[in-house]
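All protein chains of the complex are present and in place, except for one that has been dropped.
Coming up: chain A.
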Amino acid sequence: MAEGRLHVGIGNPLRRDDGVGPWVAQRLNQTGLRARIWQADGAGLIDLFDTEAALVLIDATRSGAPPGTLTRFDAMATPLPRPLFHNSTHEFGLAEVVEIARRLGRLPARLEVIGIEGADFTPGKGLSTTVRETARRLVSALREAT
């Protein structure tokens, strides 16, 4: 098992606010925290659960909440609400992966899932203002927590 918790930013930076997870991961990386970007097949995340003791997953949400709304889940204690973490290829989103892993006994020892509500998921680069503001605050909070 690797040392220290790993932050994983999930999403596609070419779909504006969908890239908020990668945006956060990149900045955490620059400050020396363990962080990586995940843009591959969602089902593959389960392999990370096998090798990491503590994970923080950061993903964009699209629930109708005000843009920039931050939701933090201790995934060890609460099931992930599927409508919140559902955007993915072929019906296999983050909620599916976490809930399958829970039932297969393959969750890591600690797993936090952080969602940031996006405003704009159209093709293009760059985060909208409110989303970037929340992402900045999250980066500071995660740095302080380490």
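Heads up, the rule we're going with is that contacts are C-beta pairs under 8 Å (C-beta built on N, C-alpha and C of every residue); 3 or more make two chains touch, one makes a residue touch a chain; residues count from 1.
Assume contacts and distances are computed from a predicted model.
Enquirer: The complex has one chain missing from view, so what does its UniProt entry call it, picking from "Menaquinol:cytochrome c reductase cytochrome b subunit", "Coenzyme F420-reducing hydrogenase, alpha subunit", "Sulfate adenylyltransferase subunit 2" or "Methoxymalonate biosynthesis protein"?
Expert: When "Menaquinol:cytochrome c reductase cytochrome b subunit", "Coenzyme F420-reducing hydrogenase, alpha subunit", "Sulfate adenylyltransferase subunit 2" or "Methoxymalonate biosynthesis protein" are compared with UniProt, the left-out chain turns out to be "Coenzyme F420-reducing hydrogenase, alpha subunit".
Enquirer: Using the touch definition from the top, which of A:Ile46, A:Leu70 or A:Ala119 touches the missing chain?
Expert: Answer from the full complex: A:Ile46 touches the omitted chain.
Enquirer: Since one chain isn't shown, list which residues of chain A touch it in the complete complex.
Expert: Interface with the chain not displayed, on the chain A side: 39-41, 43-44, 46-47, 89-92, 96, 99-100, 103-105.
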